[in-house]
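One protein chain is absent from this view; the other protein chains keep their places.
The chains carry the letters A and B, assigned in the order they are written, with residues numbered from 1 in each.
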Amino acid sequence: MRYTIQEIATAIGAVAVGDTSLTIGKLAEPAQATADDLALATSPKYAMSLQNGAALAAVLWPGAEWQEMGLKGAILPDRPRYAMAGMTRMMDEGQGFVSGIHPSAIIDETAVLGAEVSIGPLTVIAAGVSIGAGSVIGPQCYIGQDAVLGNNAYLRDHVSVGARVRIGNRFTAQPGASIGGDGFSFVTAEPSTVEQTRRSLGDRGDTKAQQWTRIHTLGGVLIGDDVECGMNCTIDAGTIRDTVVGDGTKIDNLVHLGHNVVVGKNCLLCGQVGVAGSVTIGDNVVLGGQVGVSDNIFIGDGVIAGGGTKILSNVPAGRSILGYPATEMAKQIEGYKALRRLPKLLRDFAALKKQVSGGETEP
Amino acid sequence: MRYTIQEIATAIGAVAVGDTSLTIGKLAEPAQATADDLALATSPKYAMSLQNGAALAAVLWPGAEWQEMGLKGAILPDRPRYAMAGMTRMMDEGQGFVSGIHPSAIIDETAVLGAEVSIGPLTVIAAGVSIGAGSVIGPQCYIGQDAVLGNNAYLRDHVSVGARVRIGNRFTAQPGASIGGDGFSFVTAEPSTVEQTRRSLGDRGDTKAQQWTRIHTLGGVLIGDDVECGMNCTIDAGTIRDTVVGDGTKIDNLVHLGHNVVVGKNCLLCGQVGVAGSVTIGDNVVLGGQVGVSDNIFIGDGVIAGGGTKILSNVPAGRSILGYPATEMAKQIEGYKALRRLPKLLRDFAALKKQVSGGETEP
Partner (left out) sequence: MRYTIQEIATAIGAVAVGDTSLTIGKLAEPAQATADDLALATSPKYAMSLQNGAALAAVLWPGAEWQEMGLKGAILPDRPRYAMAGMTRMMDEGQGFVSGIHPSAIIDETAVLGAEVSIGPLTVIAAGVSIGAGSVIGPQCYIGQDAVLGNNAYLRDHVSVGARVRIGNRFTAQPGASIGGDGFSFVTAEPSTVEQTRRSLGDRGDTKAQQWTRIHTLGGVLIGDDVECGMNCTIDAGTIRDTVVGDGTKIDNLVHLGHNVVVGKNCLLCGQVGVAGSVTIGDNVVLGGQVGVSDNIFIGDGVIAGGGTKILSNVPAGRSILGYPATEMAKQIEGYKALRRLPKLLRDFAALKKQVSGGETEP
């Protein structure tokens, strides 16, 4: 696909300047750009690398002095980062999945496929499944009994969707995403050491053998519209009610959501986030990479947790948090700095104590 | 499946009261329950929500005053949480896997399948495999050469079992569970910087290039009876001897067990736990979500580690631990509280020092 820079600017609602009939074949970083590329130089810092490449056209920022950069034409979007969404969508070549139903796919006769649904090779569609119009199911996927996918789903390879999972429109799943496993819910015949420890926080002198019996998973997973799931992420089904993921929420690779978790709308759950069972997360929450959330916690709307934060208690709306255990971000950073001064404080305190006790108070 | 509340009570060994011939179609949370549901209101707190639903029957607790809740009948189990295991097992609809050997499955002629084994579509069973009676192998699984599965195994889709893995009876594996990968074991021709750092804990001025050579994995994985493995978890094979998981141990989604790890009986390893190579874990150990264990560590029987704990040294039996690095739970919480007071302590100390040094000791 080739575009003029005018076509690109028009598509993303930005201004094109200079020779707007210049055509480009792909996007490139400034230093690697050839004369056939549209260089992405969306800040003065990135624009300095234009001289290391051979771009004739670039995406800059409002008011950028493009002529001085040796360019023949430019696009000047108001919010260059947002413009990236539109430009990359135009240039995306995708995975090249072949349209139509591959003859090797195994589709139960009771499954209902909407108009223009594609099913990849060696994918299995179980009984009672419903897949909305325009959906593309990649190779080697499994869609379990009575699962529902809305319109325009896009599943790459090896995706697993369990029985009774219900998903809205425009769902995207990366390779190996796994939705609808049984919850990790076990119980002992007698109260377990875990139950005791939660009450006492103490050690246990006797560690009596206990066997774990499964609490079966009867609920499903309910996923809204415009949700994305990353590679090899795992979302457990709920015990009695559904595990829920709200509209517009994006879930990264290797994220784990336990049973009964409720995630609100437009959240970002970054790589390897782990959310234990029965946690409730509000809207517009951002959990950085490797954040962990203990079971039965509430996290308010708009909470932002930095990478690696371990959330062990409820978090009010609007809070920015960091650390283990999670603390307000600014306080946590103050704490980190104080901790670095602690070894010296211990030495200074010992000296002062000696001074005071020894009566060596200076005059 | 429909049951009377008497049938359910009998099955779980509990008392039914009121109109015990009432039939119910499914379990429900109190506020969502219809007149056809058995509401799960197993504590006074949950029972308050009965008024928001329409349940005629509920599971309560011993001595609960069910008539005052507007119910026509009730089940009063001694330990309601344990009763959940029996009730959910009765009501579990499962994945709806079709019985029998699917014609698209590829099964080596030397594989031995017990009575009433089901093999799902597009599953591959390699040479020399043995699968015990009553087992259900889901779609798109791979069972490697000479692997052994006991009776009544239940594997969902996309499960991977490597060559020479041996598993006991009643094994359950969620989608994407992967058992028997090669261990992460590499060595350099000369002593590596890692070996040096472990000795010195120091930085290294010169960072000489080193190439890593694989130590091949000759051992297998030996898994006991009644073990469960979560979605996309990974268990490496041992280097010379087997990696071992004891009877009754339950492993959650995205858990990682390295080569040569030995896990005892009836442990719970929660979501995203990571256990490095050659760790030995006792019986009845509970590792919370995202717990990490350094290589070559011993963890005694009955240890409980809170979510996010990083275990860098041996832990005696019966200990409850938390934090990074792992510390006794009560001490760790004391430490967290002290840390919050540290910035003020630093200021107070500076003031006191000035006071003492300046001779401003108050009379």
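Please note the rule applied: a contact is a pair of C-beta atoms (placed from the backbone, for glycine too) under 8 Å apart; a residue touches a chain by one contact, two chains touch by 3 or more.
Everything numeric here is computed off the predicted structure, so don't read it as measured data.
Although one chain is not drawn, the whole complex shows that of B:65, B:78, B:93 or B:348 it is B:348 that touches it.
Residues 106, 122, 124, 126-128, 140, 142, 144-146, 158, 160, 162-164, 176, 178, 180-182, 184, 186-191, 193-194, 197, 201-218, 232, 234, 236, 239-241, 254, 256, 258, 272, 274, 276, 290, 292, 294, 310, 312, 324-325, 327, 331, 334-335, 338-339, 341-342, 345, 348-349, 352, 355-356, 361-363 of subunit B touch the missing chain (whole complex, contact as defined above). The missing chain lies against subunit A, touching residues 26-29, 32, 40, 79, 81-82, 84-85, 88-89, 91-96, 102, 104, 120-122, 138-140, 156-158, 172, 174-176, 226, 228, 230-232, 248, 250, 252-254, 265-266, 268, 270-272, 283-284, 286, 288-290, 301-302, 304, 306-308, 317-320, 323-324, 328-330, 333, 336, 339-340, 342-343, 345-346, 349, 352-353, 356-357, 359, 361.
By our rule, only the chains that are shown with their structure count from here on.
Rounded to whole angstrom, the centroid-to-centroid distance between subunit A and subunit B, based on C-alpha atoms, equals 23 Å.
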